[in-house]
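Before we start, here is the structure in question, set down as structure tokens.
Note that one protein chain of the assembly has been removed; the remaining protein chains are unaltered in position.
Coming up: chain A.
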Amino acid sequence: MKKKALAFAAAACAAAMLLSGCGSSNSGDSTTAGGSGSSYILAYASEPQKTFIPGNINETGGGKPADMMFARLVSFDDNSKASNEIAESVTPNENATEYTIKLKDWKFSNGDPVKAENFTKAWSYVANAKNAMLGSSFFQTIAGYDALQDADNLKGDEQLSGLKVVDDKTFTVALSAPDSAFGLKIGYTAFAPLPDSFFDDPKAFGENPKDGCTGPYVFESWKHNQDIMMKKNPDYKGNRPAQNDGIDFKIYTSDTAAYADIQAGNLDVMESVPAAQSKTFEKDPKVQPFNEAGSVIQTFTIPSNMEHFQNGTEEGELRRQAISMAIDRKALCEKVLSGTGTPATDFTSPKTPGYSDSLPGKENLEYNPDKAKELWDKANAISKFDGPLTFSYNVDGGAKPIYDAVANSINNVLGKGVASTNPIPTFQEFRDAITDRKMTGAFRTGWQPDYPSPENYLVQLFASSAADGKGSNDGDFKDPEFDALMDQAAATGDEEAANKIYQQGEEILLKELPAIPLYYSNANGVASKAVKSGFAFNWQNLPTYEEMSKK
């Protein structure tokens, strides 16, 4: 009898727990609707990997909201054209080693004016290795950067010696080398000004940056793993005025869940398309699709000193060109990517200023099986290569079908066994093998620009100064002629003229092919039917959130 009572009590207890658990959540359920009364844009997001300190953000989960909250000196329009935002003027000296920056009257969201000091102190904070900011390297061209890298002997508040405050509205930047692209670099999030209150408690600011917003939106709340809300900034007078009342970045566990919510009208916009929908999203009557060539370029790199493929040798050049011409990029984009990629014709992107689709040497990026075979045989006459050339890629990024197709295409043209694939399970392992220089064949590379300039694609990826682990030149390509052109362009104040020189640099790359461009990832995504206007993508392949409206 006693035991029966126990069992009954246990059952009743469990039932009560369940009921109370569900009951309490039902009352809290109304918050799910999140700002549906006003015209907030509900946007797809992932949980930021760091907090909202602009210089410490290195992925889109934090990057998207940060871009909307923190204005910089310059901003870019949808066609990558730069114009002054907080800056009144940005003036380089004649060889682009020193910049004088004057500021407009601008306010932080707590009402404090944005002063020159808010820039110099913020930049120094991020550059200072003691503060362990992921964006530190962006400041390496500023004079005094090297002195801030010995973390053991720093306190964290040391300043970059190259930054000088002239008055409240003016400061100067001395660079350690000429850099005509610096005027564009300052448009990157890491260069945002920070309010005085930030330096009192950077940690608290990262969790709740509502005092330091200068952009079209002001931070409202961040519920971890749920959403990040921001409302329209009423005091904002810049180039990107908000056409809606705010943005609610909803954090999703997967893009498939988000897509289903867009179909059902519970979410307004996402900047990607799940693999399962990539074939059908443009015809899906429940969503508004977007799909155009974007700023991200996908390439693969063959290490420069790899045997039989060495840059600067005749054999290497022949083989690289042969491999490149053996790949049917058009079929790859249509069949494997179902139209979500556009065949590459250069080393930058169609969204980059100074882009041209008709540079001399771009025929090396076109499918030409006969020529490819001819060049390959010529190379074999110099020195026999038994292969295979392995293509390494990370499996977690969904690149398998792409590299299977690349290897197939090469094997079909150049003969069986020339190419093979080497899948590596995770991005981490994959990047480790690259940074430790353990790759013994070709490997997947790609680039998403930090600011829209050919410099960001070319110098960061192919200059000698970025090789040997000092930058993103993962193949350690070194060509004095190319370096000289890059330096020349960097010292050319006029953007048009500089872009012409960058194009000459690209011609060298098209001939030597340190990396082989495959395609530009399309900016693609979907919006719900509720979005009435303003759904487009910017130079970062991200939706133009501030332009979207549901009215």
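As a working rule, a residue touches a chain if its C-beta (ideal position, glycine included) is under 8 Å from a C-beta of that chain, and two chains touch if they have at least 3 such contacts; residues count from 1.
As a working rule, contacts and distances are computed from a predicted model.
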item: Hidden subunit of the complex - UniProt protein name among "ABC transporter permease", "NADH-quinone oxidoreductase subunit N", "Helix-turn-helix transcriptional regulator" or "Nitrogenase iron-molybdenum cofactor biosynthesis protein NifE"; value: "ABC transporter permease"
item: Which of A:A257, A:A275, A:A484 or A:A497 contacts the chain that the document leaves out; value: A:A257
item: Selected from A:D211, A:D227 or A:E546 as touching the chain missing from the view; value: A:D227
item: Residue ranges of chain A at the interface with the undisplayed chain; value: 3-4, 6-7, 10, 14, 17-18, 21-22, 25-26, 28-29, 31-32, 34, 47-51, 58-59, 129-134, 136-137, 149-151, 203, 206, 223-227, 250-254, 256-258, 260-261, 263-264, 266, 286, 396, 425-429, 431-432, 435, 445-447, 466, 469-472
